[in-house]
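A single protein chain has been removed from this complex, and every other one stays in its place.
Order as written gives the chain letters A and B; numbering starts at 1 within each chain.
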Amino acid sequence: MKRRSFLTTTAAAAVLAAASLPAFAEEALKVGFIYVGPVGDMGWSYQHDQGRQAIVDAYGDKVQTTFMESVPEGPDAERALTQLALQGNKLIFATSFGYMDAVMNVAAKFPDVKFEHATGYKRADNVSTYDARFYQGRAVQGTIGGRMTKSNKIGYIGSFPIPEVIQGINAAYIHAKKVNPDVEMKVVWAYTWFDPAKEADAAAALIAEGVDVVMQHTDSTAPQAKAQEAGNVITFGQASDMSSFAPMPRVSSTIDNWAPYYVQRVGAVMDGSWASEGAWGGIDTGMVGIGEISDAVPAEVKEEALALVESMRTNTYHPFTGPLNKQDGSAWLADGEVANDGDLAGMNFFVEGITAELPN
Amino acid sequence: MIIGGIDAVALTATLMTASTPVLLAATGELVAEKSGVLNLGVEGMMIMGAVGGFAVATATGSPVLGFAAGAIAGAALAMLFALLTQVFLSNQVATGLALTLFGLGFSALVGKGYEGVRPPATPKLNFGPLSDIPVLGQIFFRHDWMVYLSLGLVVATWFVLRKTRAGLILRAVGENHDAAHALGYRVVAVRCAALAFGGALAGLGGAYLSLVRVPQWTEGMTAGAGWIALAIVVFASWRAERVLIGAYLFGGITALQLQLQAAEYSIPVHLLSMAPYVITIVVLVLLSAIHRHGVQAAPASLGKSFHASS
Partner (left out) sequence: MITLIKRPTPSQFWAWATPIIAVIATMIAGGILFSALGKNPIEAIRVIFWEPLLGPNAAYFRGQLLVKAAPLILIAAGLAVGFRAGIWNIGAEGQYIIGAISGAWLALSIYPAESTWLFPAMVVLGALGGFLWGMIPALLKNWFNTSEILVSLMLVYVAQNLLAYVAFGPLKNPEGYGFPGSRNLQQYPSAHNPELFAGTGAHWGVMAAIVAVIATYILMHRHIAGFRIRVAGEAPRAARFAGVVPPRLVVFCLGLSGALAGMAGLFEVSGPSGQITDSFNAGYGFTAIIVAFLGRLHPIGILLAGLLMALTYIGGDMAQLMLGLPAAAIQVFQGMLLFFLLGFDVLTNYRVRLGRAAA
């Protein structure tokens, strides 16, 4: 608008604006995101961006979202978060564990901006954390894998020996063992979240050891391709559905579905009910999605797996229910006892029966 | 054949596919370095090959055309490097690093829209009964054609460098560009050709990653393979036949490390992962010590700009 016309119309506009206040309401809520990888990684960051798009779909022009991709953890993250805050974003999602201290630093400087940090454990008045109970998905995988394995050997490609991954390995093992007492679990640590070549090698190593079920906690499809090449090996999609490998080798998947949580939190900021909390959602809230179980899975196994999903969705069953012992034979959970969230969040041991050694 | 809980035959067979991308890239870089040019942009050329090969293979449905396109894409980026370092005489180290940066970014832009797509399959060659021979069959006769092509390219490179006049000229240019120039050889043209070959092979290696090994396109999917290729050339002390050993060693340590984990050996992963690089330094020292007063392992003009009037 040119300056002169601005001057002549400004009085009229002021009247109009006052009259029609509810129509314009407040301006759009700005919501920012930082991703650790590119949005096209088809894994972790991609799923977070799907969540961002769900916000746009849900609120239309009442929100304005921006994101920054491939933001390294450390000082660059701190700057990126500050940039987002300075740009007027009122709610900022930081979607990687390594952003934790950067989020805390920036949140202290911008008390009126709300921060949501994925998978971390530090909170403040304006910092919430959120995470998904991925281990529920692993329980389903364990059930299917335990039933379908012929060699009684299940392989697991771990990324890093951190609680989230250890929970997954334990949950998968417990549920495989439950349906198949002879099952063994082989664990390989890739020490990466994403390195296709290494992941392929890890899958090959497991397959050479005789496993016919490969579970992965890394993001590329390379293990799927290796399994397909080997023939009778089944796999599960990780983070995203990886449906291009269905029906075999990919028989199901655990999907990170952040959309329901993101939509809810944006709504909470809009209606003023946002409060700092530590959310840990599972199948019940939709945060953990179980990808379609393909026809390669026998019908009765599929039924059993779906029943397990349903029991977790309704929270009538917890994957970590006693009696359970730790790997060294010491007692962990008594009969019927359910693991508390604090123990799970810091999980640093394998359960009894896993023979692999946990790197310390 | 099981040694200490490790299936050596399966491991060797895995190795052959696992090391194909770095084997190709290292062979290409070897030729470039033999001509006296140090191109640190291998990672960038590989990933351009990965995206170019992927795009064409999915568009045409032909993996062969995909590999050809990967080679062209890698070579095209190499020609950019050649233009800057050979014509504009820019510093090779800095230009190579910039090339990697550019390649990673450009491939990501080109590759938008290819994420989640599956490329046409590259079938394994059918050797009939040969592949059923115990041990040998499993190791040698159960691969796709690119594995054999890459081995063939190593042999061809060895042959050309060692036994032909063209190879002699290439080495002469790399050892002493001023003398080669004085003898009437076209230093810049030779180097551009060597760079193009190096880029094409890096591109092929990248295409092998996106079309066979993963097979999918994702940003940054080379994940450092180009840097390993550079290390292999040094390890191989600029000898084509040793590149093969180097590629298997570098690929092998990773495969072996994972295999040992799968067999439930408790091993210090990170310390083992640095071993190939330490070995490379030891090899360098040994070679340099042996050749102290004789011929150097590295091409003498490596990394130096050439200008005819200087």
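Basically, a contact is a pair of C-beta atoms (placed from the backbone, for glycine too) under 8 Å apart; a residue touches a chain by one contact, two chains touch by 3 or more.
Computed from a predicted structure; not experimentally measured.
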Of B:Ala18, B:Ala98 or B:Val173, the one touching the omitted chain in the full complex: B:Ala98
Residue among B:Ala32, B:Val187, B:Ala207 or B:Leu230 touching the omitted chain: B:Leu230
Sole residue of B:Val135, B:Ala189 or B:Ile281 that reaches the chain not shown, by the stated touch rule: B:Ile281
Residue touching the undisplayed chain, where the options are B:Ala59, B:Leu89 or B:Ala156: B:Leu89
Touching residues (missing chain, whole complex) on chain B: 38, 40, 80, 83-84, 87-91, 93-95, 97-99, 101-109, 112, 219, 227, 230-231, 234, 268, 270-271, 273-274, 277-278, 280-281, 284-285, 288-289, 292, 296, 298, 302-303, 307, 309-310
Missing-partner contacts on chain A, residue numbers: 32, 38-39, 66-70, 72-76, 78-80, 82-84, 86-87, 97-98, 101, 105, 121, 160-163, 166, 191, 345-348, 359-360
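Here is the rule we go by: only the chains that are shown with their structure count from here on.
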Chain A contact footprint on chain B (complex, rising order): 6-7, 10-11, 14, 18, 21, 108, 111-112, 115-118, 209, 213-216, 218-221, 223-225, 251, 254-255, 258-259, 261-264, 266, 269-270
Chain B contact footprint on chain A (complex, rising order): 37-38, 40-42, 46, 155, 186-192, 194-198, 200-202, 204-206, 208-209, 220-222, 225, 240, 244, 355-357, 359
